[in-house]
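Below is one structure; the comments refer to it alone.
Removed: one protein chain of the complex. Kept in place: all other protein chains.
For clarity, chains are labelled A and B in written order, and residue numbers in each chain start from 1.
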Amino acid sequence: MLDTNIRPSTPRRLLFLYEILALILLFIYQKDNLDQYIIGIGIGLILLVHISNYLLLKISKGDNYIFLIATMLMSIGLIMIYRIDSQAGVRQLMWLALGIFFFYISYFLVRYLKGLNRLIYIYIGLAYFLFILTFLLGKRTYGAINWIRVFGVSFQPAEITKLILIFILASFYYQYENFKEMKYSSYILMAIAYSFIGLLFLQRDLGMAVIFYAIFLAIQFIYEEDRKLILLNIGLAVLGAIIAYQAFSHVRIRVATWIDPWQYIDDKGYQITQSLFAIAEGGFFGKGLGLGHPHFIPLAYNDFIFSAICEELGVFTGMGIIMLFLLLVYRGFKIALGQSNLFYRILALGISTLFGVQSFIILGGVLKVIPLTGITLPFVAYGGTSILSSFIALGILQAASEDFEWRMSDD
Amino acid sequence: MTSENRRIILVLSAFCILFVGLVGYLSYFQVFKAEAVKNNSYNKRLWINEENVLRGSIMDRNGNVLAYSEKDGETNKRYYKYGNLYSHIIGYSYREYGKAGLELEYNNVLLDISESAALNELKNLVLPSSVGNNLKLTIDHSTQEKARSLLNGRKGSIVLMNPKTGEIYAMVSLPDFNVANLNENWKEITENPDSPLLNRATQGLYTPGSIFKMVTTLGVLESFSLDLEYNCVGSTVIDGYKLTDYNERAHGKLNLHDAFVKSCNPYFAEKAVVMGKDKFGEVAERFMINKKIHFDLPVKTSQFPYKGNVEETEIAASGIGQGRVVVTPLNMAMMASAIANEGEMVKPILVKEIIDKDGRILKVMDTEVISTVTGPSVANTIKDMMVDTVKAGTGTNARIRNVTVAGKTGTAENPSGKSHSWFVGFAPAEAPRLAIAVVLEEAGVTGGQGAAPIARDLFIHGLNNIDFEEEY
Partner (left out) sequence: MFNILSLLFKYIFIIIIYMFIFSIIRLIYLDIKGMNNTALGGAYLKLVNRKDSIPFKINEYYSIGEGLTLGRRGDNDIVIKDPYVSKDHFQIVKDEDEYFLEDLNSANGTYLNGERIQDVVPLKDGDRIRVGNIDFLFVNKGM
């Protein structure tokens, strides 16, 4: 069946059809109190998705699929956000436009800037600078100090730091032969990674700490020649988790509400139980767009967008989203396997791991498979910095999917 | 393949497993868990669905309405006519406190929500507001009232049922609570140490004491090699532990019949040990001990732990219904019913009919034999012992003029307080119409003194007032 003829443009057409149908439905949904945005949203989304896809076709000779997958995810997300709160939907569309702009910028920067692999000390310095900035200007929301406001815009520095971490790791293992002459260099790298994780912990940003750890572990697992370091890394993480559980009450609360949220349904378990209600209520096919009650879910368009989607568009759509993320991760690893330049290969691996871990943590969280931590579902959930960061990462991945060896010989 | 590529593929495989696991869990959740999650009272969507449907009424076997709903402006309001009387049967349906009892178990019927989600959606489109189905119970309202008044405020439970059809005529559990004004007394109800929310008839696990000798007796009768004679000296020592009779009275030389009528403890303790734990356990399980009982309300499973490494003293104690044996009153009423019904135990039923808003009967609950405990001849042998128990044994307080009552008393020693007072039995013995289990929790009196008179009075009321439908 897989052999039957298929045109490369088929997925793009399906995406177009999906958007058109959803927008028609939203239009009818709101026809009684139509706001002026719906037309704008509709045209905006379709133009944004299709112009950017078309443009990429002309510019990039790399991977054909990752951007397409991301635009599908973001279309589902935007439709859902707009249905829950039209104001948020309009803002999300602007963030998406900005995100795609940043996608191209990061794509071009990574593609044309030379010597990105030699800036490890600058990366490390930048990462610490961002952490210090967070502590100096940080705002506390939902118990975590991870936001700062710059020029009136809320901004989560760790969203950028996680990309810097990938660059640090890529630069380090790119120049592994040089660093190996330096004594204990791998240990120093590990100390730096752990200092990031520790700082995130102090900011109470547990989800982000797990993401940092997973990226570090994955790259270390693939490239570190001192294999006992990997065991040490895993051992330390287990130890750290136990200490954190003993020492911090907010960690214990997370675990307790994970094991039995029904017991704390009135307060601490409220969010997760509302999420489970929504998913259960949706069934396999969902209630239908506009026919569910996603506003019962707290943070329905941020952390719990997946639950809202499951309620109205069905668990089958939810599974589709999970599969899209799996495809994205698969493409990322495939890009890495095909990339002959080590630096860009590690970048591709780091970013694929980032997408995989981040989506797994929040999907598993809202499903109560793992303890819930407040991070966003890449491309789908509402959120400024998170959207920008995801698209920047995607731009890097897109650039890393191209053949660098003969570009260099070309110039 | 290079080790680098191998490791990359390893990490990729890990992600594949994680994501496929998520998809698997999501399906599992949807298929097996979603129904229970959806019906949690904290799910606000439930109430939105209910706003559109007028909840059905609940009535007794004679058509007396016990609970009903009415439109009160925009919202539907639920009325419970008899505040305390049906708190454990009908239960309640409150936005704030959720649902309990039949209101919970028959929620979909009362709201006329069909099993298929797609069908519901279509129905909601066609008929945005509708009326749910009504329930007709097996309960006889006047008998239910009588049963509650007989308990007279004491902690305990009564289950009165038809041994042939399984219909429950009365089921009382005290303390109870007023479902009509939960808003005012919810805090008090939940904080009361006597747990009024607990339906003792189905959820209370009590040590049965001597009424469990009915089980032991059946075991003895089936063990042909057993010597039925025994010389009682008032106590016996098994494996170093002493078991005594009530007041350590010596019964002298007696056979099974006399031991049963006089409720001789050393006899049944010894016989249980000789019979062996496996035989004893197998007989008990025919009485649905250790077995799940399917009922219109959730039932706790009665327990008799006999498997594995159980000491002899434990089996001896079980022989007289002490030790680790615990049972529900409903199960004990079923036990009496089985003997009354020539050895066949029928499924207890509480909801007789489901009737739609236009009066059409949608479903009639049928009588169903769930366990064949023994044959008619052995059942009649035990019945005779029970008749003699009431005639001249420990159960004389249950005697009724002109009606032969069969019964067994029990005084269950309770490690955490005063003893429970039990009576199980049925009447009339020749053609049983009523079977009963009465338990007075921590009453501190014998079954003959405490529970037997209650059974007698309820038998009299029931036989005179219940419309038995089928002619005997």
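Just so we're on the same page, a residue touches a chain if its C-beta (ideal position, glycine included) is under 8 Å from a C-beta of that chain, and two chains touch if they have at least 3 such contacts.
The structure displayed is predicted, hence computed values, not measured ones.
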Options A:G42, A:G269, A:G286 or A:G395, residue touching the unrepresented chain: A:G286
Option from A:L57, A:L137 or A:I370 whose C-beta touches the chain left out: A:L57
Touch criterion as defined above, residue of A:L21, A:L239 or A:I259 at the omitted chain: A:L21
Residues of chain A (touch criterion as defined above) contacting the omitted chain: 2-4, 6, 8-11, 14-15, 17-18, 21-22, 25, 28-29, 31, 57-58, 60-62, 64-65, 68-69, 72, 76, 285-291, 312-314, 316-317, 320, 323-324, 327, 331, 334, 406, 409
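We take it that only the chains that are shown with their structure count from here on.
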Mean-CA-position distance for chain B and chain A (Å): 54
Interface residues, chain A side, partner chain B - complex: 218, 221-223, 262, 265, 273, 276-277, 279-281, 283-285, 288, 293, 296, 315, 318-319, 322-323, 325-326, 329-330, 333, 336-337, 349, 353, 356, 360, 363-364, 367, 369
Residue numbers on chain B that touch chain A, as the complex places them: 4-5, 7-12, 15-16, 18-23, 25-27, 29-30, 33-35, 37-38, 40, 42-45, 48, 117-118, 121
